[in-house]
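One chain of protein is taken out of this complex; the other chains stay put.
Note that the chains take the letters A, B and C in the order they are written out, and that residue 1 is the start of every chain.
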Amino acid sequence: MTDTLRLSLLQQFVAVRAATEELISNLSAEDMVVQSMPDASPTKWHLAHTTWFFEQFILKDYLSNYTEFEPDYNYLFNSYYENIGKRHARPMRGMLTRPGIDEILAYREAINETIIQLLDSHHSKHKRIEELVTLGLHHEMQHQELLMTDILHAFSLNPLLPALNPDRYDEPETSVEALSFHSFEPELTSIGAHGDEFYFDCEGPRHSVYVHPFALANRPVSNREWLDFIHDGGYQTPTLWLSDGWHQVQKEQWRAPLYWQKNEGHWQQFTLSGLLDIDADAPVCHISYFEADAFARWAGYRLVTEQEWEVAARQHSPNGNYLEAQRWRPSCSAGQGLVQLYGDVWEWTASPYSPYPGFKIAEGAVGEYNGKFMCGQYVLRGGSCVTPAMQIRPSYRNFFYPHQRWQFTGMRLAKDL
Amino acid sequence: MTDTLRLSLLQQFVAVRAATEELISNLSAEDMVVQSMPDASPTKWHLAHTTWFFEQFILKDYLSNYTEFEPDYNYLFNSYYENIGKRHARPMRGMLTRPGIDEILAYREAINETIIQLLDSHHSKHKRIEELVTLGLHHEMQHQELLMTDILHAFSLNPLLPALNPDRYDEPETSVEALSFHSFEPELTSIGAHGDEFYFDCEGPRHSVYVHPFALANRPVSNREWLDFIHDGGYQTPTLWLSDGWHQVQKEQWRAPLYWQKNEGHWQQFTLSGLLDIDADAPVCHISYFEADAFARWAGYRLVTEQEWEVAARQHSPNGNYLEAQRWRPSCSAGQGLVQLYGDVWEWTASPYSPYPGFKIAEGAVGEYNGKFMCGQYVLRGGSCVTPAMQIRPSYRNFFYPHQRWQFTGMRLAKDL
Amino acid sequence: MTDTLRLSLLQQFVAVRAATEELISNLSAEDMVVQSMPDASPTKWHLAHTTWFFEQFILKDYLSNYTEFEPDYNYLFNSYYENIGKRHARPMRGMLTRPGIDEILAYREAINETIIQLLDSHHSKHKRIEELVTLGLHHEMQHQELLMTDILHAFSLNPLLPALNPDRYDEPETSVEALSFHSFEPELTSIGAHGDEFYFDCEGPRHSVYVHPFALANRPVSNREWLDFIHDGGYQTPTLWLSDGWHQVQKEQWRAPLYWQKNEGHWQQFTLSGLLDIDADAPVCHISYFEADAFARWAGYRLVTEQEWEVAARQHSPNGNYLEAQRWRPSCSAGQGLVQLYGDVWEWTASPYSPYPGFKIAEGAVGEYNGKFMCGQYVLRGGSCVTPAMQIRPSYRNFFYPHQRWQFTGMRLAKDL
Partner (left out) sequence: MTDTLRLSLLQQFVAVRAATEELISNLSAEDMVVQSMPDASPTKWHLAHTTWFFEQFILKDYLSNYTEFEPDYNYLFNSYYENIGKRHARPMRGMLTRPGIDEILAYREAINETIIQLLDSHHSKHKRIEELVTLGLHHEMQHQELLMTDILHAFSLNPLLPALNPDRYDEPETSVEALSFHSFEPELTSIGAHGDEFYFDCEGPRHSVYVHPFALANRPVSNREWLDFIHDGGYQTPTLWLSDGWHQVQKEQWRAPLYWQKNEGHWQQFTLSGLLDIDADAPVCHISYFEADAFARWAGYRLVTEQEWEVAARQHSPNGNYLEAQRWRPSCSAGQGLVQLYGDVWEWTASPYSPYPGFKIAEGAVGEYNGKFMCGQYVLRGGSCVTPAMQIRPSYRNFFYPHQRWQFTGMRLAKDL
């Protein structure tokens, strides 16, 4: 590996770490300590856990005589690595009023310095360090997205409905294209990541798969279409739903996507820019798999499989409405062809999150990264308006449980040919 | 369709309906009313619901001026058909002390007579009736198996540990073959049911799939091997488990398969023949998907996919230890080659229960049969010691949630090549 | 104690035991096995537990070389006696399909015979035996009432709404008196049971208490008055309720007493005679303490204390609508003066169930009878239409949790003077 590339990693490190801290500029110490539900984590915890990741998997293993910044942090900020030992219970993360945000920022700074020194000093020696730093950066970018989704959820529970992003509101100007379908021929093809660029273990190995003929919608389902579903009694019609989905609809009294509320007869949604009127042309967002599946059945179509999605998406360049655009809510896109495959909203696929043929879990704690979650969840593809640009690629497999809605999740229709 | 075949359907009808009633010969009225958990149903409910199925889907639609046997039964004995209307809540089935078992048996007899008359009178006319009777019989056979699993569960909660099958205990005489693996070449092949023989909608459509090279164990995992897993701390080692599985192990304090108990230092299991010593050579039974997956990881292998299983199994004739053998617990089989693919224990596969490419849900209530359960469950293959022989075929897809254990569920190891 | 009295105890024993069995004459084996909620028990369990009480507390202690009828029964039919050992979990009583009802009736007969022999043989010797037999009979009478309340609850969950008492329906003929109040002077008086007649430990010791001047309503609150409360928004007005009561109203969505349902615009109630129109003049029944308290506040009065009730009631003779009348639902009574203090409905008092001054828990298992329940419950007085006549006396303290409604519970208004 050349010095140029190594420099690039160091630059990446500095940039990604700084980008995380930029996200908290409008947050108070109080905003950063709360945990609004067990699925979410406090901002402060995201800041600390991503730092602990570098300390735990790199500094402790590759720096001789390394002294932990604070031994308790290993207990407090380990997320789920059973190999590493006991840890603070996930639903109790919001109880950590101490260490305070200033201490956490000092922790970040100290680890940053040590990692930078390490990268500087170990040039041309430790490919494994570089791999782990790269993994840590991608891990941190995942937490950048989670930080945003978790703050949105926390703010949504405050009756004052605070806006993280108060000045970024603009009226939608474009209008959406009519729904159309793009056809794909049957083929025996290869799916999954390979090569030198970073990818998570679950994105490989690349493998053969037979894809049946299908057609894919030109764009995500829009809010306008979702309003039709609501008005047509979609949330009251059990035969549209998976059995578990219908159970969930009744238990949670779902009547619309998460963050939607009906005020004086018209629908609004709570966003990182506060409470806004529904943008009818924008992609629907904050829907569960259950809702996506029911909508597709109502519309007479189906969800796309992750293999079909990847076949379609790898022909398109990944640009879109990402975290860096600082809009932080989906936009309407008026383009021709297959649009918005990347960015705006994650697209639920019909594919359960399972290992690819030949997938092996890595040795040691890093092996706990993805494999142990391969049960009961569904794959989402494409990235959202709060996904960092560097996370966007055709092979990326995001995954959530079918009832979860607090991520920026939407959908795209497909059909058999 | 010839008269011979029609006669055969009538004979089948008489035989299947009688077989159900034979299963209850050792049960008291009290045994048949209880519901031991929401997943299970009372025996009496199984007897009535299978009868209602014929009345609802055949007699009401195809007999002009048909008068319901008892209008309330439509509410009481509809399982989950949203198209048909409201129904008694599933967890409340055990509250139905009335109608009594005698009334239910009278209901069965009345519907039997009418169906028999219908089959006799409509010869050469209504293929759809014959299809629905066939569906009803396969539906009833599924409930024969459920009836047995549910009684086992109910009896297991009685401190007296009653035996349904008290005289059928015999010591195992055979010993099991050593574990070995049979290799399969990669191929683009076809999977799924087709043709004239009955199959459930979810078993089709037959479709192309690329199967990677793999090897499959010669036999199911045995109780002896499971004891090794226990003694090696399998239930105490979080890194062996899926994240959801480990959560379940802790919540339920699992330490062994369902129905196992340790008495004075040695393991026993409760069976339909009462409490017996563990038969070390017999296939392990009453394990969850989570346990099957953890065991495979511990052993250094993996679970088989349903496609791989079908490729392997379609080369073998389906004979084995089924319901009709009246043993009602798994046997050890000493045979050479791939043995016990059929019968003894259902084999958990690594495949989430999802629709095959091109799968369409049928119109109307019958369409609720399988499709709406395609979420969160895993496919099991092969049949068990309480599966009726007519249900055994290579394409049959049974499915349960990964935490469920009260079915006769076991596992077989596989590996990549 | 004279032979005459001893004879009387034997006669009592025979009569009470037979009376229990008379109650089940319209029940099927299936009716008698179910447990409709953790608070209720199966009929069969009541039959067995009351029998076990005689076996456990008398035969095992006072018959030398007594052999248990069936050792498992000690585990199955112990209700809550920690001194005696482990026992079947209360919410699992409905799983006991075996022993069957015939075995339980044989158990009853065997214990009956032995007790009768014992009583015959031990004359003039063991006062303690006679005390315990008397306790066992009063215990059995308590279970006679529970058996009736539990069957009503179980039947209420059956959509067929079966009637235990189908032929006993008659239209109410009397009309109720207008509400009026009877005044009582302040006094330092004595409260509680004493003397030779049987009473439960919690009814004593008799002790001094200062009773402030008060007035008591001439009769229980009627269904007509309760309908006024409903129509006036009683169930929707939080300020009428205790804080815990309002929480309960919302959680359970209470809108009327238990077993009331509104059909085509008019209210009906499910009773042991099936579904009947509300009898407007009859006492309201199946209300919780929370509802009784809220009603009193709405009406501008309060509930009576148990001391006040006892002061008022001891001047009246205990006759009324009891179990033996076989009506099994409250009647309207048209009498003058303070009426229906006894029978028809238990009257919630404002008094938490606490020990009287000087109360001591008896040694041994029998001491677990009442004292350990003196927390969180409220006292009810007077007896109901399913209380055996021998249980009716001014000092009797029944007790239930403030949210419970499945007993025959009503209320009477009081006020300060």
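Here is the rule we go by: contacts are C-beta pairs under 8 Å (C-beta built on N, C-alpha and C of every residue); 3 or more make two chains touch, one makes a residue touch a chain.
Bear in mind that the values here come from a model prediction, so they are computed numbers and not experimental data.
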Which shown chains does the hidden chain touch? A, C
Among A:9, A:63 or A:76, the residue in touch with the chain that has been omitted: A:76
Which one touches the absent chain: C:245, C:343 or C:410? C:245
Would you write out the residues of chain A that touch the absent chain, in ascending order? 28-34, 36, 44, 72, 75-76, 88, 92, 94-101, 154, 157-160, 162
Which parts of chain C face the unshown chain closely enough to count as touching? 80, 82-83, 188, 207-210, 212, 238-239, 241-246, 289-290, 293, 350-352, 354-355, 357-358, 368, 372-376, 402, 416
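We adopt the following convention: only the chains that are shown with their structure count from here on.
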Could you put a whole-Å number on the gap between the CA centroids of chain B and chain C? 46
Would you kindly tell me how far, in whole Å, the mean C-alpha position of chain C lies from that of chain A? 59
Just curious, how far off is chain B from chain A if you go by their C-alpha centres, in Å? 38
Please set out, as single numbers or ranges, the residues of chain C touching at least two other chains. none
